[in-house]
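One protein chain is absent from this view; the other protein chains keep their places.
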Amino acid sequence: MTERRNNQRKHIVLLSALAVGMVGFSFAMVPLYAIFCEVVGLNGKKYEQEISAEPAVLQVSEREVTIQFLAQVGRGMPWEFRPTEPKLKVRLGEIHLTSYYARNRADQTVTGQAVPSVSPAYAANFLHKLECFCFTQQQLAAGEDQQMALRFYIDVELPEDISMLTLSYSLFPVPDAEVASPTLASN
Amino acid sequence: MTSIINRRCRGLIVSILLAFSNTAFAAVMDLRPGVTDISRRILELHHLSLAICVAMGILVFGTMFYSMYAHRRSKHPKPADFHESLLVEIIWTAVPILILIGLAIPATSALREIEDNSNPDLSILITGSQWKWHYQYLEADFGYYSNMSTPAEQINNLETKGRNYILEVDNALVLPTNKKVRFLTTSDDVIHAWWVPDFAVKQDAIPGYINEAWARIEVPGLFRGQCAELCGKDHAYMPIEVEVLPEEEFDQWILDQLLAIELASGQAVADRAKTWTMAELMDIGQTVFIDNCATCHEADGSGQGSTYPALAGGEIPTGPMPTHIERVMSGAVDTEMQAWAPQLSDLELASVITYERNAFGNDLGDIVQPLTIFESR
Partner (left out) sequence: MAVTADHAIPNRSPLIAFLSRWLLTTNHKEIGTLYLCLSFTLFFIAGAMAMVIRLELFQPGIQFAEPLFYNQMVTMHGLLMVFGVVMPGFVGLANWLIPMMIGAPDMALPRLNNFSFWILPFAFTLLISSLFMEGGAPNFGWTFYAPLSTTYGPPSTDFFIIGVHLMGISSVLGAINIIVTIFNLRVEGMTLMKMPLFVWTWLITAFLLVMVMPVLAGAVTMMLTDRHFDTSFFSAVGGGDPVLFQHVFWFFGHPEVYILILPGFGIASQIIPTFARKRLFGYHSMVYATISIAVLSFVVWGHHMFTTGMPLAAELFVMYATMMIAVPTGVKVFNWVATMWRGSMTFETPMLFAIGFVILFTIGGFSGLMLALVPVDFQYHDTFFVVAHFHYVLYPGAIFGIMSAVYYWLPKWTGNMYDERLGKLHFWTAIIAVNMTFFPMHFLGLAGMPRRIVDYSLQFADFNMVTSIGAGMLGLTQLLFLYIVVKCIRGGEKATSRVWDSAEGLEWTIPSPAPLHTFSTPPQFPIPEKVYQHD
């Protein structure tokens, strides 16, 4: 009888641990998913929004691809926001500088955060940004405008079947710029 | 009432009969062949899998029904007592695996082709928002909104429903034939899904992300679809209409659009040069309000609970003018209130704001001129 009780207790403990562990797992899915996306290039997003290192030796290939720039303005964001060049023909490995134009048309200072997305999704891992306005929150005073720089190159390893990339930025308002720091910006 | 039922019944019988006549079958009960190579391959795959399922069904249910007939107690009083056979188990594990492999091969090859988005001739950025689509021609660099054009009276059963009830829009997406068109989908608010059955394209539009799909349409014509992902109140009223034109006509259409945009901007200059009277603005404002705002805020400005606040006596429409203008132009973050600056002209915005400030008993008596809107853009 006591043996059965011990067994029973052991089972209860193990099963409860399993249940608690699965709650942990559900939260672990958040970083796991980010890693998974990064590895397979899902969603066209590099979760670690880190600045790519300046390439030591620049390898430039003859192959040319087109990169298309898009801009989306999120709800409640009183900014005009658009790429200065809608598309560029670039050689793989060559460093390019382009920009997005932003103007705050509200009568107060507004902070925004741009979130990138790349299509085709798996091309995201081959697009290296050396400088990007999306790395930090952007702040514009009332009526102020700004050219926001984007410096990038495309890896020479870009798969053969990609001839066109689309890079899209969605611009969202940051409600309480000092208090809330979105997880993305803090990375 | 009886006559309605009678008519419906007759309609039902006719359509069931029709359904079994070959031609109409596909329209009512089966996937349609569509107008792209992919859509036809998908149809073939659908028929193949359906045929396999029907064959398996006949085999399994046939055996069952035979057994229920022949092995019922009155006919077969003494049951056999076998209850295991490794050989049989292996057979009915292995055979389905082989069938499934036979099904997986064509599915895989079709899928590889569907997912090949390379080398498009034309790119359209499709943005879903509650409850309309926006189409942006990336090469020609212009775009427009596409709203359902079925009037509310038809939906509320006050008028006879038209042939294309809730499947018709004001501005259809226009595409050329025989070009590889790439559809980039994204969303302004919740997840939507852009679906045109004839192209076999269904792609989720996800806020902050871009998805892609493509189609090479073979024949000109009008094709219809609907939003396929629950996106809130008017999910049912978010149709897609695509007009496919032969290539040359399409090129001409693009030129016409660019010209029209130029003309509209000329009109906008004229609009803001003029000083409008209250009566003029209220008149235009009412139309704009009914077309765009009434679905949530109701035609009498009474709103619907806390999600869609009342405009009659509302905080924003009776508050300071600049806040009101800003709210209408940029929308409100994390709510269903959209940014209307990209959707409406200066005149439309000025008149709808004027309308909101003076209708529903708000009676503030102030006027917004198109020039004010232009300056706050």
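Note that the chains take the letters A and B in the order they are written out, and that residue 1 is the start of every chain.
By our rule, a residue touches a chain if its C-beta (ideal position, glycine included) is under 8 Å from a C-beta of that chain, and two chains touch if they have at least 3 such contacts.
Predicted model only: the values in this text are computed from it and were never measured.
> Out of B:Cys227, B:Leu311, B:Val328 or B:Ala350, which touches the unshown chain?
Once the missing chain is taken into account, the touching residue is B:Cys227.
> For the chain not shown, which residue from B:Val35, B:Ala193 or B:Ile325 touches it across the whole complex?
B:Ala193
> For chain B, which positions touch the chain that isn't shown here?
On the side of chain B, residues 8, 11-12, 15-16, 27-32, 38, 41-42, 45-46, 49-50, 53, 56-57, 60-61, 63-64, 67-68, 71-73, 76-85, 88-89, 92-93, 96-97, 100, 103-104, 107-108, 110-112, 114-115, 154-157, 161, 163-167, 189-191, 193, 195, 197, 200-204, 206-209, 211-212, 225-237, 304-307, 334-336 touch the unshown chain.
> Tell me which stretches of chain A touch the chain missing from the display.
Missing-chain contacts on chain A: residues 4, 7-8, 11-12, 15-16, 18-23, 25-27, 29-30, 33, 37, 40-43, 45, 47, 49, 74, 113, 115, 121-122, 170, 172, 180, 182-185, 187.
Keep this in mind: only the chains that are shown with their structure count from here on.
> Centroid from C-alpha atoms only, then distance chain A to chain B, rounded to Å. What do you get?
It comes to 28 Å between the two C-alpha centres.
> Under the stated contact criterion, what part of chain B meets chain A in this complex?
Where chain B meets chain A, its residues are 116-120, 123, 125, 127, 138, 141, 184, 186, 188-189, 207-212, 322, 326, 329-335, 337-339, 342, 376-377.
> Can you list the chain A residues touching chain B in their complex?
Touching chain B from chain A are residues 43-45, 68, 70, 72-78, 80, 86-87, 105-107, 115, 117-120, 161-164, 166, 168, 170, 172-173, 175.
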